[in-house]
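What you see is the complex with one protein chain gone and the rest in place.
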Amino acid sequence: MATLTIIIVDGFVFAAILFLLSVGLTLIFGVLRILNISHGGIYALGAYMGTFLALKILDWGWNPYLTYVMLLAGALIIGLVVGPLIERLFLRRVYGQAEAIQLLLTFAILLILDDLIKLIWGTTPMLVSKPSTLLGQVSIGGIPYTWYHFVLIAVSIVFGGALVWLVRGTRFGKIIVAVISDREVSQAVGINVSRIYTVAFTLGALCAALGGAAIAPTIAVAPGFAVEVVVQSFAVIAIGGMGSLEGAALGALFIGLARALAIHLWPEFELVVIYLIMLIVLMLKPEGLFGAVEVRRI
Amino acid sequence: MQLKCGGSETPRQTGGATSRAQHFPLAGLIAAGLFVIVPFVVPGWMLFLLTVALAKFMVVLAVALFLRGGLVTFGHALFYAIGAYTAGFGSKWFGVRDAVLLVPVGILLGACVAALVGLFITRYRGVFFSMLNLALSMILYAILLKFYWVTGGTDGISVRTPTLLGFVPPRDVLRLSYYYFTLVITGAVTYAVHRFLASPLGFFLKALADNEIRIEYSGASVQRVIYSTYVLSGALGGLAGVLVAFAVGHIVPEYAFWLQSGEFVFIALLGGYSSVPGPLIGAIAFEFIRTYANKYAPYAWQMTLGIIMLLIILLQPGGLWAMYEGVAARFSRRVEGAPHA
Partner (left out) sequence: MPETHPILETVDLTKSFGMVKAADRITVQIARGELVGIVGANGSGKTTFLNLITGYLTPDHGRILLMGQDSTGLPPRLVTRLGLARSFQVPQLYTAMSVLENVLLALAAQTRKSTGFWKPLYRRQWLEEGMDVLARFGLTSYASRSVAELPEGGRKLLDVALSFALKPQILLMDEPTSGVSIEDKFQVMDTLVGVLQQSQMTTIFVEHDMDVVQRYSQRVLVFDNGEMVADGTPNTVLAQPQVRRAVLGRE
């Protein structure tokens, strides 16, 4: 019984992390219909920047509770700077070109971001554990967890809820939905579609950076981090349905629980479980759990 | 939406021959000749690079075929690793190190796995196609890591020097003889791919990026086009893997990692994926770029690749081959005076 509790708790923690990683990716796909492979890079940048700032203020002897503020600050800096930069300088130039070219462009940016991290912060892993140890530990079924893990779960729920409210409940959200469903009509009605694209991409980048900064205290950020998460984030949104916020949540839950199961019961499968699930779900429902079937128009 | 191709390949045209079609066989012969004599002109390390470039050219061709059809594949490391580990297992578990024997085995295994996997994968397009075959190669990567008592795990496998049909090349001509072995195979495959591109299947592949609807409403099966190409690409990937394994002498699970596939995509883009020579030029250029980057900017390898990719995508989507064609066209126009009709 203890094992089941542990598996569930682990599952939810993984799910929270995966959700924070992937929700920005699905948002960008939903609006711009581009799979942003560089998403992993922005996520890693957020993690690195947050870690870096938090470590700096600890060095200066400031109040350790400010590390949370620093994490947030790091994420905001990255999201608000890197997001518009990528969209305006690069992505904008390939709108309307073949999907393959757009994919390759974002892949190129990922490569650049991954090495940029190396150049700025070096190759030694960095860890700021203060934000997670600060809240103390709690033992569940004999395994120690920090309260921070549960904060992560709470943050992901709140975050998801905020995004859903933003998209469904605000005027801004309605504009986004309009652009998603018909770009030409939106333009005809006077919506500045290109600005919406920039805003949407920046929002997605912010989500990525926030996700990275949020989980940074639980792992040691190291080079190659960006590349690792790319496939995971795609798996989450592919399972859930690309462009669907609820889908990202569900996909994160699926994979999180599956990974927890694998780790505790079939450790050899831990690495592959994410790919296996993606393959199985897509074989059964190609558009994902909440995805919409795209009908070809003649 | 069609891909921007820098110079499409039209083998023969009925109305008025183009200068490109005329000097093509000549340029091809010159290139072939160069490849034959090059071992006597260049240092050993460069010959090694060329051998690896020729081998990788095979799998980059496969990736280029898909790019031609508007599909990006991030999963061909799967077949590449299958080929490489064919040579590795041959060496380690079966005591076989004959290249002439193992090359067909690698090709066959690559094709068989592609035939199996393709049944499922070829139902997808766009990002799903890209990411699903990425997932498959990552599954192989995980298997290669986990089952270390068979695969050697992270240490990989050392591949013994190849024999050619039982003939054990003496040390000093090993590199040379293996180069020619690779060259002959590459030449044969290049010819086959050339015919492929001129065939209905080759054109349907190009049409895929253009208008799937017209293909279906002509009564031809889009899925069959993709599937056939996929099986062929699996064979090419396996071939490349075996050849590189013998050339390099050591293989690791990273041969199946998705960044390896990314490297192949990069080379296809760099050289120009709409032609047959493009991927070869890209592969050779890549090996040289890598050598110099390792020397001058070892920590910025990925960034170097990324920046080059951006430049190509934004400035010259047709890659190096398109640049060559542009220069050649301008040159021949100047030589022949009046512009062609």
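By written order: A and B. Residues from 1 in each chain.
Assume a contact is a pair of C-beta atoms (placed from the backbone, for glycine too) under 8 Å apart; a residue touches a chain by one contact, two chains touch by 3 or more.
Only a predicted model underlies this, so the values are computations on that prediction, with no experimental measurement involved.
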Specify the residue from the set B:V150, B:A198 or B:I307 that touches the hidden chain. B:A198
Of B:A27, B:V100 or B:A220, which residue touches the hidden chain? B:A220
State which residues belonging to chain B touch the missing partner chain. 2, 5, 8, 10-16, 195-196, 198-204, 206-207, 209-211, 213-221, 224-225, 228, 232
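Convention: only the chains that are shown with their structure count from here on.
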Give, as an integer number of Å, the spacing between the C-alpha centres of chain B and chain A. 33
Chain B residues within the chain A interface of the complex: 1-4, 67, 70-72, 120, 123-124, 126-128, 130-132, 134-136, 138-139, 142-143, 145-146, 209, 213, 258-259, 262, 265, 269, 299-303, 305-307, 309-310, 313-314, 317
Flag every residue of chain A that touches chain B in the complex, lowest number first. 35, 90, 93-94, 96-101, 103-105, 107-112, 114-116, 118-119, 123, 227, 231, 234-235, 238, 242, 268, 271-272, 275-276, 278-279, 282-283, 286, 296, 298
